[in-house]
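Note that one protein chain is taken out, while the other chains of the complex remain in position.
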Amino acid sequence: MDPWTFWLGGALALGGGLLTVTRRNAVASVMWLIVAFVGMSTLFLGMDAGFIGVIQVLVYAGAIMVLFLFVIMLLNLTPSGLLRIDRPRWTTLGLASAAAFVALILAIVTGGELWTAGGGDEEAILQATGRDTLIEGGVLDVADQLFNAHVLPFEVASVLLLVAVVGAVALTKRKL
Amino acid sequence: MIAMDTTFLASSPALAALGEITTAHYVVLSSLIFAVGLFGVVTRKNAVVILMSLELMLNGANLAFVAFSRQHANLQGQVFVFFVIAVAAAEAAVALAIIIALNRVKGGVSLDDATELKG
Partner (left out) sequence: MANLELYGYVILFAPLVATVLITCLTLKHKALSGWVAIAGMLAALTANALMAAEVFSAEPGFTRVYEIEWLSAGSVVIPFGVQVDALSTLMGLVVTGVGSCIFIFSVGYMKGEEGYSRYFACLSLFAFSMLGIVMSTNLIQTFIFWELVGVSSYSLIGYYLEKDSAVDAGKKAFLTNRIGDFGMTWGIILLFYTIVDTLGWDRASFSFEDLRLLYEDTGAVGAIMAEHAGTLALATLLIFTGAVAKSAQVPLHVWLPDAMEGPTPVSALMHAATMVAAGVFLVCRLFFMFAPYPEALAVVAWMGGITAFLAAALAFVQHDIKKVLAYSTLSQLGYMVLALGMGSPPAAMFHLTTHACFKALLFLGSGSVIMGCHHEQDMRKMGGLRKKMPVTFWTFVIGTIALAGIFPASGFWSKDAILGSASINHTVPGATFLYGVGVLVAFMTAAYMGRCVLLTFFGKYRGHAHPKESPATMTGPLVLLAVASLFAGALSLPKGISAEGGWLERALVGVQAAPSWFAGVHEEQFHLSVAIGGTVAALLGLFVAYMFYGSRKWSIDGFVSKVGPLHHLLEKKYYFDEFYLWIVREVQQRVAVLSNFIEVHILRWIVDTIAAIHRWFGGQIRLLLDGHLHRYITLALLGVVVILTAVLVGN
């Protein structure tokens, strides 16, 4: 794995994320979230997951976040509270839990062989899985999976999206 | 896929540690992104920001999926991420519709005003 994609993408994703959740202005949050998604996309590309990396930008950063922007503008939101963090009392507990969660994950992965025995090493992965080459998540490869092995879930997802659209219209319409 | 000459990293022992990226790195990063999203959900009032934080949490999980997909040389992890994104899109559409409805009913999008869901 290329280290620079990890460090660059990780920094973008984490930094963008942190700024997203701490901005007073929701529009600023959206912008930083887009930065975070670009970082995520970089991470995916670095792991040869090309298709996911592309739709991360196209669908997430492109489509979904535009939807957010529209809604924010529609609601004409004013920046919330003087404090960026709205609830100091529960923040401590939330922060502590989140930190404990990360610590636990850290403890779990560093204790296992993911950390040491060539967790990212191409040779080791090939040896462990008995394959000739590493997988690549190109459009063709993912499409092959989607439309052969997982065609039913795929169709179900399309129905879900349709239902979501209908539901969104039903929720926002004043009078049906 | 994207290649870059990283041999310079190996020249320094300190940088060498940086150069060896394992699946565990990705998992820890994913948990960090998840925790950041969680932090946002817990601390913010603004429903739109909370929704964005949720998206961040989903992305944290996605990262772990792709990392393990690579580790196990199995594309199903990526297929799953595809479905997560589809579900996230559906969720965003419905949730934003709910937020608009909430704004109409409560005159704002602060979740502290919407406390009907209590035991």
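Lettered A and B in written order, each chain numbered from 1.
One rule holds for everything that comes next: a residue touches a chain if its C-beta (ideal position, glycine included) is under 8 Å from a C-beta of that chain, and two chains touch if they have at least 3 such contacts.
Since the model is a prediction, treat every value here as computed from it, not as a measurement.
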In the whole complex, not just what's shown, which of A:A13, A:A98, A:I125 or A:V142 touches the removed chain?
A:A98
Among B:T23, B:T43, B:N62 or B:N103, residue touching the chain not depicted:
B:T43
It is residues of chain A that touch the chain not shown, namely 87, 90, 93-94, 97-98, 100-101, 104, 107-108
Logged for chain B, residues touching the omitted partner chain are 38, 41-44, 50, 111-112, 114-119
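In this text, only the chains that are shown with their structure count from here on.
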Cα centre of chain A to Cα centre of chain B, whole Å, reads 4
Using the touch definition from the top, list the residues of chain A that touch chain B in their complex.
1-7, 10, 13-14, 17-18, 20-21, 23, 26, 29-30, 33, 36-37, 40, 43-52, 55-56, 59-60, 63-64, 67-68, 71-72, 74-75, 77, 80-81, 85-87, 90-91, 93-95, 97-99, 101-102, 105-106, 109-110, 112, 114-116, 118-121, 125-126, 129, 131, 134-137, 141-142, 145-146, 149-150, 153, 157, 160-161, 163-165, 167-169, 171-172, 174
Within their complex, state which residues of chain B touch chain A.
1-4, 6, 9, 18-29, 31-40, 42-46, 48-49, 51-53, 55-56, 59, 62-63, 66-67, 69-76, 78-79, 81-83, 85-94, 96-101, 103-104, 109-110
